[in-house]
Every structure is written in structure tokens, then in C-alpha cells.
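As you look at this complex, bear in mind that one protein chain is not there, while each of the others sits in place.
By letter and in written order, the chains are A, B and C; residue numbering begins at 1 in each of them.
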Amino acid sequence: MHNETSTEIRVRYCETDAMGFLHHSNYLNYFEIGRTELFREQGGDYRAMEESGLFFVVVKVNVNYKQPARYDDVLTLKTRISKLMPAKLEHEYEVWRGDDLLASAQTVLACVDRQGCVQRIPEYVTEG
Amino acid sequence: MHNETSTEIRVRYCETDAMGFLHHSNYLNYFEIGRTELFREQGGDYRAMEESGLFFVVVKVNVNYKQPARYDDVLTLKTRISKLMPAKLEHEYEVWRGDDLLASAQTVLACVDRQGCVQRIPEYVTEG
Amino acid sequence: MHNETSTEIRVRYCETDAMGFLHHSNYLNYFEIGRTELFREQGGDYRAMEESGLFFVVVKVNVNYKQPARYDDVLTLKTRISKLMPAKLEHEYEVWRGDDLLASAQTVLACVDRQGCVQRIPEYVTEG
Partner (left out) sequence: MHNETSTEIRVRYCETDAMGFLHHSNYLNYFEIGRTELFREQGGDYRAMEESGLFFVVVKVNVNYKQPARYDDVLTLKTRISKLMPAKLEHEYEVWRGDDLLASAQTVLACVDRQGCVQRIPEYVTEG
């Protein structure tokens, strides 16, 4: 199973704030892109998974912001699965601009059905 | 039928951009708030309408931006229904900060079902 | 010093996602609203502080998501200062819908100047 991927993301103007920096909430959107791309590389398709009635919901987010990013910066997001539990998935992330680490983070996702009940993660996810 | 309402909206930090202004795309989100509030004042409940399987989708947007807004500005959004068609609804909007008109706009919404097929607007919407 | 405040926030349609829930990144924007309002109640004005050349930047965010929110839900955000350091400020947050706790969180902000150098938090902030 691929359990790590690297994604290039260019900072959009609409993602900056009055301080002139990438607004800190957008990192969570970037991490979501990283998860989509990692899942795709594993041969998965998160959209198809949702259509089948299974969802990953974010239950925990920790972010450490070290340096700011600016409009038009090209960032490298590293996403990896750090822990695989029966119904939960832990990811770790790093956001780099060249050799500068801008942020590191961790999320925990839970697998649920349409009613929000916790479900065992299907094998095609964990087997990749 | 109430066909006009006035809503106070305070500009959020996350809505500003590197120029120091309210980013222009957020006006569309404000107009959506205006429509929700106007509908509520008419006795409607857009969430209940969606749960019943009818949706309003935006088919046209025109915005004229005259002056910028900044973080923490308190804006007054005026929303009114300017035209009522069997399956479409036209709204007009003005965004004011005190006596300064910051933007004016117009949207057209179409009423559709879950499959995206155009539907006659239910009477409880047009009768308010 | 007031070190706690309660803010009502209604979930906007644009803040929901395809799962039908308030997208998890928007909680960070809500916490920012809470900080603005708490600062205002303390007699401060974050916009004026920025104009004077001092900024609070987010250096750490931890969020625990317990239950989802939906479009048009009226949420109560509780924001309090949990720790005051010479150049840093720790806040704690809870997001409630009626008697249901939807999320709890913690952030750490650092006080910096225009060049991003860490600065002692001015007394008018800590004295409220």
C-alpha cells in the first residue's frame, strides 16, 4: 500500500487574508486534498466510496503553524497514513515551501454510514 | 408578502484578502444569507424546502462593486424579490456601510428537484 | 478582565459540504469570530491593533469534532482565554447547539510585528 504522497498546491488569492498570508483555516482544506490524492494513488476513489454510502468524517485536527505562506507560493504537501485502526484512520501532514517547513499536522478520521454510525473501514481502503 | 429585508453582516477576518479588503467572492455568500433571511421572514424555511426535495439553484449572478469593505465593518445587506416567474425568482441586493453603497447585484434562481429538473415554484414560497 | 464570551453563529449554506454538514475547516473561522468578539468586550479593537503594527498569528490549533452541524443551525460559540503568556495567548472554545456539544478546541496565538518578530503582548490587551 502506498501510504505517503506528495502534492503541489499553489496558494490562491482568495485564500490569503488581510495580513497578506495564507489564512490558517485553508490548511485544513489542503490536508483534505492530500487525503483525496493519497486515496487515489492507492487505487481508491473517495467519491465512489461516498456514493456507496460510506464517509470519512474528521474527528480530530492538530496543526502547528511555523511560517506563513503567501499568494502564488507553490507549496509541497506531504500526506501519509500514520495509523490504521478498525474504524479510524490517522494521517500526518507537512507543508513545505522549498526547504522551509511551514506547518505540520495530524488528523483522525472516522468511517461512518449515512446515519453517522461508525463502520469498519472497508478492506479496499486499507489494502489499497 | 414581505418582499424586502435588511440584514446586518459583520466582515470576518477570514473573508478578507491580501489587499486588505473583503474578497469579492464573499458577496455571493452574503446574498445567499439575504435570501435565507427574506424567506424566513416570509414564513418559509429553506432547509425544510430542501428536505422536501425542492431546491433553488443560482443560474445567473451580476455584481457591481463600487467601494471595498474591510475586516470588522458592519454592513447592511438589502435583499428584495424583483421578479417572480413560474419556475424562477429574481432578487436584487444592495450592500451598504452607513451611507456608502458598496455593491449592488442581481441573481436569478431556478427551482429544481433532486434530479435537477425545473419545477414550478411552490405556492407557499410565492404566497409567503 | 472579561475572559469569556458567548457568540451566536448561524451556519451559512456556503459553509456546508456535500455530506450535508458544516465543513470542518469553518470551525477555525468561527473561533476567529469568537476571539474578535471577546477582544471587543474587553474594550479592545483588533483592527486598530493591526493598524498600529501588531498582529496575532495562529501558531497552534487543536479541534475535537463530536457531532456535525447543518445549514441554518444556530450555534453558540463559547470563547475564553485559558492562558496568558508574555508573547502568547491560549484560547479554549466550545461549539454548542442547544444542549449538544458539537466541538471543543484550543488555539495558541503569538503576538508579532509587521516583520513577523515576536513581540510582548501590549498591556491594553492583557489588562482588557
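Here, a residue touches a chain if its C-beta (ideal position, glycine included) is under 8 Å from a C-beta of that chain, and two chains touch if they have at least 3 such contacts.
Treat the numbers as computed from the prediction; the structure is a model and nothing was measured.
One of C:S25, C:Q42, C:T79 or C:T107 touches the chain omitted from the figure, and that residue is C:S25. The missing chain, though absent from the display, is touched by one residue of B:S6, B:N29, B:S82 or B:Q119; that residue is B:N29. In the full complex, subunit B touches the omitted chain through residues 18-19, 21, 24-26, 28-29, 32, 50, 55, 57-66, 68, 116.
Within subunit C, the residues in touch with the undisplayed chain are 13-14, 16-18, 20-21, 23, 25, 70-71.
Within the entire complex, the positions of subunit A that touch the omitted partner chain are 12-14, 28-29, 32-33, 36, 45-47, 50, 70-72.
Please note the rule applied: only the chains that are shown with their structure count from here on.
The innermost chain, defined by the distance from its C-alpha mean to the mean of all protein C-alpha atoms, is C.
Centre-to-centre, using mean CA coordinates, subunit A is 32 Å away from subunit B. If each chain is reduced to the centroid of its CA atoms, subunit A and subunit C end up 23 Å from each other. Subunit B has residues 13-14, 70-71 in contact with two or more other chains.
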